[in-house]
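The other protein chains are all here in position, but one chain of the complex has been omitted.
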Amino acid sequence: MSHPILPLAERRRLREKQIKKHQLANLLTHWFNVAMWLMLLPTGIAIISSPRLALSPAIMQEMFRNLFGGTANLIRFHYSVGLFWIFVLAFNVLIGFRKYFIPFSRERLLLTRDDIDWLKIKPMQMLGLMKDKPLPPQDAYNAGQKLYMYAVILGTLGIMVSGVVMTFHTVFPPALIQWAQPVHWVSVGAVVAGLIIHVYMGAVFPEEKEAFFSMFSGKVSAWYARAHHEKWYWEKVREELEWEEKVTVEVEAEARAHEAAAPGAD
Amino acid sequence: MTEFSRRDFLKLSGVTMGAVMLNQFLPPPVAEAARRAGQIAADGDGYLTTMCEMCVWRCGVRAKVSKGRVVKLEGNPDHPHSLGKLCARGQSGIMTTYDPDRVLYPLIRVGQRGEGKFRRASWEEALDLVAGKMQEIKDKYGPEAMVFSSTHNLSQVQFENLLSGYGSPNYGTQRSLCFNSMVTAFLLTYGIEEPARNYDNVKYILLVGRNLTEAISTSETTALMDAVARGAKLVYLDPRFTKTAAKATEWIPIRPGTDSAFLLAMIHVIVTERIGDCDFVQQHVLGCEDLPTAMAEYTPEWAETKTGVPADTIRRIAREFAAAKRFALAHPGWRTSNFINSFQTERAIATLNAIVGNVFEPNGCLIASSPEAGGVPLGKPPQPPYPRTAAQRLDGVPWKYPLVPLKLGVFQEMRDAILTGQPYQARGWFIARQNPVQSLPDRARTLEAMGKLDFIVAIDVILNDTAWFADVVLPEASYLERYDPLAVVGGKIFIRQPVIEPQGEGRSALWIYKQLGQRLGLGDYFQYADEEDYLRQQLAPLGLDLEQLKQKGYVEPPPKADGGETKDYVFNTPTGKIEVYSDTLAKAGFSGWPTWEEPPAPAPGEFYLLTGKVAQHTQFATQNNQYLHKVQDDPRLWMNVDKAKGMGLSDGDLVEVASSVGKVNVRLLATQAIRSDCVYMTPGFGHVSKGLNTAYGVGASSSVLHLTFTDPISGGQALSQTCVTVKKA
Partner (left out) sequence: MATKKRYGFVIDVSRCIDCRACLVACSVENQVGMKYTRIWVRDLGVKGDYPHLERTFVPYNCMHCDNPPCTQVCVSGATYKDADTGLVLVDQEACIGCGYCVDACPYSARYLDRERGVVDKCTGCIQRLQVNQQPACVATCVGRARMFGDLNDPNSEASLALKNADTVQRLDYELPDGTHTGPNVYFINGEVMDPAVLPREPKYTTAETAWRRLLIPAVVAGIGLSFLGQATFFTKQLLEGEKEFEE
């Protein structure tokens, strides 16, 4: 990654300066998802017991069935948690539709020309090629993260719709239930494939260390923002300057008004 | 106080709802009593013993009860008729009780007859109306203007009390449509109504159209299958390859109506070759010396021309039958081939059993001592003698049918007398648990006869086809909801008792008859406080306890003091012998010997219309049972496949079947399993009552097609003597 070399003092300032990246609501939703996935993924895998598909080890099935007191209870737990997950997520989206969901979608789903370029160069660089080619500046989320979000959103929809079909199997035709199972499975597969990268990048990859902590604090350093999400960084800076401008104007106006209100007091 | 508000609430919530609530909130007496007796657990689950009523074989039943509902029926292993098993009909019994089409409260007609428009009435109003109408008819036209009819059931004794106390001689039963020929023949030959069969040692069984695996009598069917599995030979005569034929060692597709020729030829072979049980015959059979002469003309060669069965086959079977002497069985059946000559067929069966000694005691295959009475002297509530009736019976017994026993009657003749008004006009008809619209031959004529009447009242659990045309319908409690008088089987006394509360306002027949009797001033014929009191009075002379009976389902009466083991072969006939030659018959102007009567032959292009039974239904009564509906075959008209091909018909075609009195449309079953000179129609279908939502519109009724043919000796209706044409509909 090629960044212009900055003076040390400037670098320190940037590292110390914190910029707010995540809203609290988004943070909570993220960790809620993590919790749900931790409960749903293992139980889901343990449920799939068709020897013909051979998708989960017998010992795991046995363990989980014993743990939950039988197949039916295991399934009941899985769909109860699943329904809760659907409910909370749907609730969050509906309640925060304008405040959070629209900005969130814009940040995470709109692919710009820069994103496309990034997608052309980044994978090559990860394989050690095109090292000298500059990466186009990225928004709050880079194109890789945006792509992952597509997988997550489509996958989540697939999981939820097929899950609802299976949960309420008395009202849906058998053909739908027959297809819901592979759809559920393949949707989970798609998310999990992305999740492996997501977790690695977020929690292990040193360059993205700040991203990990930002999922608790909601903030990243200006340095990190400038390096990884340049576009967004300058946008933030612009916003900050605008704000400062505005505040300055307001303060000056206030001072002037104050003077005008008490002309003869002094 | 709470009791009151609950009741008020119940009134508001409608009948069905009310019944459900009642079961939930008020401790139901049936369950409560059973719980106290320790028969069902505190949580409401357990078994209660009672008796089946899905047919007249009356198996013992153990009813599984759970939370005030009966959930499963099992055969009672202690009952000789069930031995732990129930047939399809018995198993389906809970659906007869929980049939959504049940009549749950008294109904009074508001529309035209047959329109099916009724209004709900209270018992008080309905009973007052019925008693009022009956009294009016009695006052205006005399008691004989009211006809009564009912089919074999345990409460029949009180029905007979009602009509006899009322003073009517006119009583119709199903008997003449069923077993008149058999009962009359055996009364005249052995002096008993229906000999019991014993399969314990049987080696050779001859079934003359007795389709035991489809017309099931549970324990007897099981015994037959046991005997066949043991290696007994089963020879089966029937124009149709029935399921019994499929199990038989030998099926003989005999020409319809010629069974007696086959049997007479067998007798001929046995007596001319002297291969019967000669000792037995000489001692106990009247007419044995002259039998060879009387049978001289009935050679197997002669029989071949009548029956279509090769003479050699007949000869061989006769010899095999005789060789199994004492351990052979020619089954009396109910009505064999259902022709006018069925009486002669039954006489021949009685003779055949006698001459090879099958009736020897105690181990013979045909038991000539009546099994039902069993020598158990049950008590009965006291009652005054019946009033004398001067009027002639409308059914012609005995003035037109001198040999028909009074209790059998000639039902179809009674119907015709209602229609013609001869010798006098009937005005009212009281029908209990019977469906003459379906069961009597020539439905059009039955409906026409009903049109002649001022008043018709029917008692049933569902709106059967006859109730559909009635003016008042009284809802009976189903057999799982009521008491009936006790029954004696195999020397033991068995009980039918309620295992659940009645649905809606259904009441027992004992209660209904008593209520009517009281309103008609006949209270003295109904001297019992309630059903249990009736049963106690039955048990009183034996010193037996009702509670014990209820608990166990049966009691064994104490052994009789005189023991009576000296079984001397004395038959209840005028001579005390088996009357192969009957003087009674001869004096009445009929042949004293079993004899050949030529059946009518179908005209070219016509077929005999055969009737029969299926194992999933009882007569005309069970087609609305959803469980039986579920497992039944589609009702069809069977026709020989080659014959059908010749007529351009194929399997599944809708065909029009027509006789001289009616026509119906039905689907064709083209099969090898029937002779080409006859067709067979699945019985019991073609219901006209729209109150039967499951059965209505399914199949066709053979009653529409049947002509009325009455045997002058036994009064039996010859159902298979009707000929029909068949063409594509």
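The chains carry the letters A and B, assigned in the order they are written, with residues numbered from 1 in each.
The rule is short, and it goes like this: a contact is a pair of C-beta atoms (placed from the backbone, for glycine too) under 8 Å apart; a residue touches a chain by one contact, two chains touch by 3 or more.
All figures in this text were calculated on a predicted structure; none of them were measured in a lab.
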Option touching the unshown chain, where A:Leu40, A:Ile75 or A:Ala222 are the choices: A:Ile75
Residue, one of A:Met63, A:Leu129 or A:Ile196, that touches the chain absent here: A:Ile196
Residue touching the undisplayed chain, where the options are B:Ala33, B:Ala88 or B:Leu692: B:Ala88
Touch criterion as defined above, residue of B:Thr389, B:Gln626 or B:Thr725 at the omitted chain: B:Gln626
Which residue of A:Trp118, A:Trp185 or A:Tyr233 touches the chain not shown here: A:Trp185
Chain not shown, touching residues in chain A: 3, 47-53, 55, 61, 65, 70-72, 74-76, 126, 166, 169-171, 174-175, 177-182, 185-186, 189-190, 192-194, 196-197, 200, 204-207, 227
Residues of chain B in contact with the chain not shown: 71-75, 84-88, 90-92, 94-95, 213-214, 216, 218, 221-222, 225-226, 228-229, 241, 243-247, 251-253, 615-616, 626-628, 630-631, 640, 671-673
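Methods note: only the chains that are shown with their structure count from here on.
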Distance between chain centroids, defined by C-alpha means - chain A, chain B (Å): 80
